[in-house]
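Of the protein chains in this complex, one is absent; all others appear in place.
Labels run A and B following the written order; every chain starts at residue 1.
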Amino acid sequence: MDSRGGKVQRRLSDLKPGEGGKIVRITGPPSLRRRLLDMGLVKGAYIEVVRKAPLGDPMEFLVKGYNLSLRKEECDNVYVST
Amino acid sequence: MKDRRNYMRGLGLYALVLGVIYVSLGLMEFILGFFDMFLGGAPLSCLWIPVDLFGGFSAFVIGLTYLAAVRLLKGEYESISYVLVATMLSTVFGVLYVLIFLANGLSAYLSGEEWSWIVDLARPEIWLFISSTPLAYSTWSTARKPG
Partner (left out) sequence: MSRIREVLGEDPEIVLAERRYDWISKVLPKVMRGARPITLSDLLDKALLDKYLGIPIFLALWWALFRFTFDVSAPFSDLIDMFFSRLGEAVEPALGGGVLSSLIADGLLGGLGSVLVFIPPIFFLFFGLSILEDSGYLARAAFVVDKILYKLGLHGRSFIPMLLGFGCNIPGVMACRTIDREEDRLLTIIVNPLMSCSARLPVYVLISSAVLGGYAVAGIYSMYIMGIGLAIAMALLFRRVIPYFRGRRSAFIMELPLYTVPTLRSTILHMWERGFLFLKKAGTVIFIGVLVVWALSSFPWGAGLEESYIGVLGRALEPLFRPLGFDWRGAVALFFGFIAKEIVVGTFGVIFGAGGEASEEEIADVIRSENIFTPLTGYAFMAFTLIYIPCVATVGVIYRETNSWKWTLFTVLYELLLAYFTAFLIVSVGHLLGFS
């Protein structure tokens, strides 16, 4: 948890299926950030957890009207405000 | 609205019956297959229960998928997804066993060997597939129109 800018920020990987939030910031190496951006994960975009894979990882998200799957390791770099 | 709820319940009951049949069939096929493969012979032979380890597993999985639709009985619309997938799996395996039946027939015709067609046709999954088609039709047409 991190409370920059007054609002509560959570890691994307901590959300449960059905929960969602606005993307606040994305950390990690530039190559990863660029690829996430290419898939539509930009600041201010709304992203929602659809489900986890049968073994708990990766996770499936609904973002910009399509379904995207990311590993928890990648979601750790994405912070959302709920 | 009440009609729709009852309709969903009907579908759920249909799925449940199929689920119970598939699960018990799959278990028996699996157990017989297991005995036959690892313990030197199936303990009983019955025309309508194939000795098939992996086939039994598959039938068992289909059955579980039907059973997972149990919440349709409470009128929960989204549980229809289990029926959609289960009927699809029923179709995949039903068609598969029909194709195997035809292929074995063709093989026998080519080689001139005798063909125990009744064994190939007594594959319960074929008949379970046929009895699942009305359910498949109603669930798939319900799911295709939104709302």
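In this text, a contact is a pair of C-beta atoms (placed from the backbone, for glycine too) under 8 Å apart; a residue touches a chain by one contact, two chains touch by 3 or more.
Given the structure is predicted, the values throughout are model-derived calculations rather than measurements.
Of the candidate positions B:Phe54, B:Trp117 or B:Tyr137, contact with the unshown chain belongs to B:Phe54.
The residue from B:Leu27, B:Val70 or B:Val92 that touches the chain not shown here is B:Val92. Across the interface with the omitted chain, subunit A contributes residues 30-40, 42-45, 50-58, 60, 62, 65-71, 73-74.
For subunit B, the residues touching the chain absent from view are 36-37, 53-55, 57-58, 61-62, 64-65, 68, 78, 80-82, 84-86, 89, 92-93, 96, 99-100, 102-104, 106-107, 110-111, 143-144, 146-147.
Heads up, the rule we're going with is that only the chains that are shown with their structure count from here on.
Computed centre separation for the pair subunit A/subunit B is 39 angstrom, with centres defined by C-alpha atoms.
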